[in-house]
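Just one protein chain is left out here, and the rest sit where they should.
Which chain is which? They are A and B, in the order written, and residues in each are numbered from 1.
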Amino acid sequence: MIIPSPGAMLANMRAACPLVHNITNYVVMNSTANALLAAGASPVMAHAPEEVEDMARLASALVINIGTLSAPWIDAMILAGKAAARKKIPIVLDPVGAGATSFRTRTVVRLLDEFPVTVLRGNASEVLSCAGESKTTRGVDSTAGSMEAREAAERVARGLGCVTVITGKVDVVTDGKRTLLVHNGHEMMRRVTGTGCAATALVGAFCGAGSDPLNDSAAAMAYYGLAGERAAVRSAGPGTFWIALLDELALISPSDLDAGSRIE
Amino acid sequence: MIIPSPGAMLANMRAACPLVHNITNYVVMNSTANALLAAGASPVMAHAPEEVEDMARLASALVINIGTLSAPWIDAMILAGKAAARKKIPIVLDPVGAGATSFRTRTVVRLLDEFPVTVLRGNASEVLSCAGESKTTRGVDSTAGSMEAREAAERVARGLGCVTVITGKVDVVTDGKRTLLVHNGHEMMRRVTGTGCAATALVGAFCGAGSDPLNDSAAAMAYYGLAGERAAVRSAGPGTFWIALLDELALISPSDLDAGSRIE
Partner (left out) sequence: MIIPSPGAMLANMRAACPLVHNITNYVVMNSTANALLAAGASPVMAHAPEEVEDMARLASALVINIGTLSAPWIDAMILAGKAAARKKIPIVLDPVGAGATSFRTRTVVRLLDEFPVTVLRGNASEVLSCAGESKTTRGVDSTAGSMEAREAAERVARGLGCVTVITGKVDVVTDGKRTLLVHNGHEMMRRVTGTGCAATALVGAFCGAGSDPLNDSAAAMAYYGLAGERAAVRSAGPGTFWIALLDELALISPSDLDAGSRIE
């Protein structure tokens, strides 16, 4: 299939400067906001039940991340998700740690029941847990973009009616019918906290400015992975790597992305 | 008017190493603490109602920031504000997002009613919301230090009886009678999260060590803006920019600041 130009999608996102409403975890609030700002989007972090509906109304996309989940936040996530659904803006869910504790798995299943998710992004184990397949996750090679991961992503996408992004050495992006494989990225990304969460937020930015969640998600992942590749060249370790990655998110031009993206 | 030496104020702040008690948002807790440490102040972050009064008693300044506001924190802000007022230490308020949601606007109005604020720092829209002028914010050019922003800052300062700092391309610092314009700063500061919040905290440090909130605030803004200018010269993008800015906060000497500040 012909992939629309990821560079054009990056240019479109920057021109729109979408306001991305994040209800995310304490660990990554700062790094996620900085990734969105560096990319050219506009982040807001807000979690109070008193205002999440207002924020969802102002926003172009909603990103929900359960990384440091606690009960009071679940109500806010549901209020925000329903408001975003009414406004028909994209909702991206990052089921951090689903499958690791029953509290997280239960919560993700409940969130998926309460509002429609546009894109679900996680590693293989997390994504499978969202579809009640946690017992089968042990055997899935989440790092290799294997046929098994690909089939799992497609199955979950069809089951939930959303785009599914399973990240690993190769990222699988699928709506259950069409599947794209994104080969960008660098192993150093696993040595920095919150790199997956930032990927999810960037998917939110691209989807918030775009109209095709499948291609928007693939473009976001290629862009982010390319930033990681370029950052790795000029960094000595995980500290300088993340700082360089933020730089690269700002420095990569649409034509850089078209030249460097590896989507099949 | 003659501006007291900002360099002398920086030297005074470093000599005092004021303990700045921050009740601030999750996104910027780390970056704010690092900005205060780099500058030579001593930060503490504490928000439990059980201890905020104790912290306010130990501190030389209180900084309240509503960036990731939720209801339980409001009580702590009020307790801390009243304790700081009793001790007569400076209180600096950053009304992040006031005007964006009614929850924030309502909360800021309530805080301003519960305890006296020494300095109010925000962008034009936020500051005007604190004075119930949210409907007029759309027309205010917050980026240019325009006459309109200046008049608004002076009006709010007189109305609330505090120093008002409206940040933008030019920062307006006023007590309603005297007005200073600070021309330091760099546009890259808008590409990093929490730069406004760090400015607020540095105002707290300078006020905590000083005795003249108008000039203390202007000196803090000039110092911070100069750090941004110097950081921009040696950075490739928003990642390296923030790291360089922290370095510069430590590296700028009082004589550097006197030479580089542009306050009128």
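Here are some notes:
Note that in this section a contact is a pair of C-beta atoms (placed from the backbone, for glycine too) under 8 Å apart; a residue touches a chain by one contact, two chains touch by 3 or more.
This structure is a prediction, so every number in the text was calculated from the model and none was measured.
Among A:N30, A:T200 or A:N215, the one in contact with the hidden chain is A:N30. Interface note for the absent chain: among B:V156, B:L245 or B:I263, the touching residue is B:L245. Although one chain is not displayed, its contacts with chain A can still be listed: residues 25-28, 30-31, 67-71, 97, 100-104, 190-194, 235-240, 242-243.
Chain B residues in contact with the hidden partner, per the touch definition given at the top, are 26, 29-30, 33-34, 37-38, 43-48, 50-51, 54-55, 58, 242-251.
Throughout what follows, only the chains that are shown with their structure count from here on.
Chain geometry summary: the mean Cα position of chain A and that of chain B are 33 Å apart.
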